[in-house]
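I have a structure I would like to understand better, so I am pasting it below and will then ask my questions one at a time.
Omission of a single protein chain aside, the complex is shown with its protein chains in their original locations.
Order of writing sets the chain letters: A, B and C. Residues in each chain are counted from 1.
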């Protein structure tokens, strides 16, 4: 570990909570340099929805490399990209009745968000963007301006402008429909809130604490934005690609966003890739108006295509996620009850969170899990939510093992605390 | 090609100038789906300094994948990253007497630039950043604010603030030292220019038109920034990694920047990777203050390590680049003379540019090259510069072939134009 | 009128609603060049609380001019300023137990607001300021950023930054305490709302439509701002100087703002004067850090001093305003009832507004009043509120005359409309 402490920047973070040096990984398991194995309930923050190094995708990748398939093309044409576009259209868009143009920005989530915001501003001629409390959209200046986290925002070193934050679904308690507030401000030309170019929303705020927007709230948001000529951007980077069941997280609500951003699990293998889906009439980019070096990262097109072909030919994965999600949800509720711990369980599909009454508890349970060989993260502004992100393809036995480990970790944490108090 | 026109966004650019669909590539050559081969004098905008799919690097990558080496780790520790850090320290930093902390941001150049700007603002507590006319640093809002290109800037859709542009070396003609202007404004508290957090500079402006800063100018810039407590950021994304000879483009000037950004050819294989080098006392990041999903992209660590081990154990590549660079430079000068064409040749090492008197000529020559099977780009705000970026490892015969093609393309273009006039 | 149409900018506004050319004025009455007299229920937007050219003040002014009292001193000392400061301290601050430092900015309201915002930002080191829906604070860029009116904001021609607007008391209906929303956002570091430097508020939003903040809401706002180290600025430019009864409009709520801005009726005679009151420990200005040419406008000091001495030696004016305010309020309520017109009456002291169910009615009634020789303005984002601002010193008979005119104008307007419908 010395090499990291001596030479790597202090900015490194997750390694402080999970201080192992990883070497190999397969399926639900990661192995460190000492040969210790860890069950992965984190999936690299949602990048590894199909687990580590899944064989069908790996094969496609190694075949491509062996044949000296072209690796890097900027936005020149390649057969790898053509193949991906065709399969994405045939397997994802067409069956859902969706029609989008595809933009490949630089291959990180924040590049996709920046592209989406730019385009929304261009087509509307407006500057302001509305985002939500506890949103997370990325670390470059445009994305950071629509991110709620005060600590991250302060890192900008400059004021973050042209954006305003309004309350997410449920933010002011279950009695208040937060869109009442947004709509009132929007319709009143004296409110001080301009009609924005866009509203950007995550259907489930993952980093923000596993906050779930209801389908009804999303539909109302869609109506408000449509009626006022506002571009609706769904940032599906963390909860798209099947995380909540459907390929897109907004399918359940039956809405069609104007722009969708995807990244993380899109390549299916951990290779950087990002995608912006654009309602065709909004595709008003001039050629080259937004670019980026690695937007033609062909190995990632190849793995992404393999992922589509292997997992999205039918709805089996979708149904499996819904089924497992319910199991996890109920398990967590029972766990709270059986330990007599105050808290709430939230989530959709295989993103589930436990917000404990004691805000520090999630972090301590995460640590106790790590000691027991389970990688599990916290979320929320104070890390007050234990966030479960197992791979979508995890078998039931492994899932059970992981859930049992959480149970044991919680029990041990509570026991230790009672001990301390006594 | 239909699939792209039907489904890909209008933002696609290079494909319009080079309308082939590429499938494989090796060394200096790319092959399209019809089996036609193209000599590559573009290198994916500087990503492929060692050519396409170089064997030594490919072997390291396929071995890693075969062994199920972990692919994606965010900023958790991995043996792949440890290995890269060690080799980067031993082969690059230590021999040059440099001491930097390493930050791995999201794996694109603009992510690295955004991180550098944030950090400079944090450590100085100032907001303004000074950049140069015709600079290019990226498309996300922070990077775009320090980019000169008016067309790209307009794409922001919001005003770009907290940055000001001053003239690059040579901008006002050879008689004016443009740093006179910058220094006068800086030292005068009535000038309206604040002391900036940072100055960000490319030693050779690649996108901006192959504009070369002299060593003396860079040294004076280093003195001015040091004397005024300003962080000097060298953006070496396009001309680092050996493009001008040394691993860093600023070695020749003998300066030590406070922060250096690298990406493009860093992974050596076209895999996305980016790196920020930070003077140790400036490494004042709080853990997690700047993050990004794909900052732990292990296959790229593996290929980057292989590239260092294969090409940077000694100075052979450095010397070869200098030698070939000189050859190219002289060839281009002779070419202008022999064709009686007005123009200027600029460059260092294997980035060389020809600015023709007729600003539209570079684009027409580039097209004529493409027709003859040579990929070569233009640069500059009006595309008025023909930019040569052959791979550093190209053998002399192939280099000659490429140069001869340019000659032929220029001759044909000029002949056609005389024909038209007549 | 030709001279105005030929030579004055199109920006002129009130003259379009009240197209008379005024020559003289006395007490409650204005006279135009044709000798027609108008009863003034507008008071120059709150500048003439003591009526036109009140004798006691006029005498002080003409004596001062006759003696060649110094007219203009910038912020050099003058006996005129000394006298004003002493009387302001003795008659206004001391009896109310208030302790403020006095800053004389440029003599317009917006200059005072800009000074207040700058100072709040300086002492807190923060940039953001929170203002309220339908607030009005001025037309220069700093003040405009905290003003709600979308039409005025658009006039900026640049984005208005470093400010955010939250709902004023009653904005979301009587069931919602809008400070719940503000406090929730403020205390949550993930909300995307930074802790602001300041909150700026009008206790009664005059331009915004005669919206009245309750005393309890103001007290809660004071608690929230105090607990979070936020500077509370009360902009008392339009409703201070006795307009709602007490010299300060916040006296009734029993709160002490950190900064108070005054202007309009401060000079008592229509001469430009503005004042910023600063909690002593916040007076962290460096000498000359904020300046302005006309901040030492001595004739205005003289008239302001005379106004204090004549009207504020005891609470007679205060009580008279409360009494007359109640009369007006009840009259307006009766008027709505008797005409069977939907609407609401709002106000405190001698600022009273009628918001009709039909938003266009207020403007038509104002026009009908003008035709009957009564000057009365509308307010609110759509001019939907009839705003009564009679002078505080108006005698009961004249007040009655004005109210009767409104009655008659309303009756005639309604009759005309019934006629049109029929």
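Quick note on the criterion: a residue touches a chain if its C-beta (ideal position, glycine included) is under 8 Å from a C-beta of that chain, and two chains touch if they have at least 3 such contacts.
Values in this document were obtained by computation on a predicted structure and should not be read as measured data.
Across C:56, C:170 or C:292, the residue that sits in touch with the chain not pictured is C:292.
Annotation: of C:122, C:339, C:372 or C:401, C:122 touches the absent chain (contact as defined above). Residue-wise, the contact with the chain that is not shown comes from C:283, picked out of C:180, C:252 or C:283.
Residue-level contact of chain C with the missing chain is found at 1, 3-4, 7-16, 18-26, 30, 33, 44-45, 47-48, 52-53, 58, 61-62, 65-79, 81-82, 85-86, 89, 101-111, 114-115, 117-118, 120-122, 127, 138-143, 145, 151-152, 155-159, 161-162, 197, 237, 263-264, 269-272, 276, 278, 283-294, 296-299. The missing chain lies against chain A, touching residues 158-159.
Take chain B: the residues that touch the chain left off the picture are 127-128, 131-135, 146-151, 153, 159, 161-165, 167, 171-172, 176, 180-181, 184-185, 188-194, 208-209, 380-382.
Here, only the chains that are shown with their structure count from here on.
Relative to the C-alpha centre of chain B, the farthest chain centre belongs to C.
Computed centre separation for the pair chain A/chain B is 31 angstrom, with centres defined by C-alpha atoms. Measuring from the averaged C-alpha position of chain B to that of chain C gives a distance of 58 Å. Chain contacts: chain A has residues 127, 151, 159, 161-162 touching two or more partner chains.
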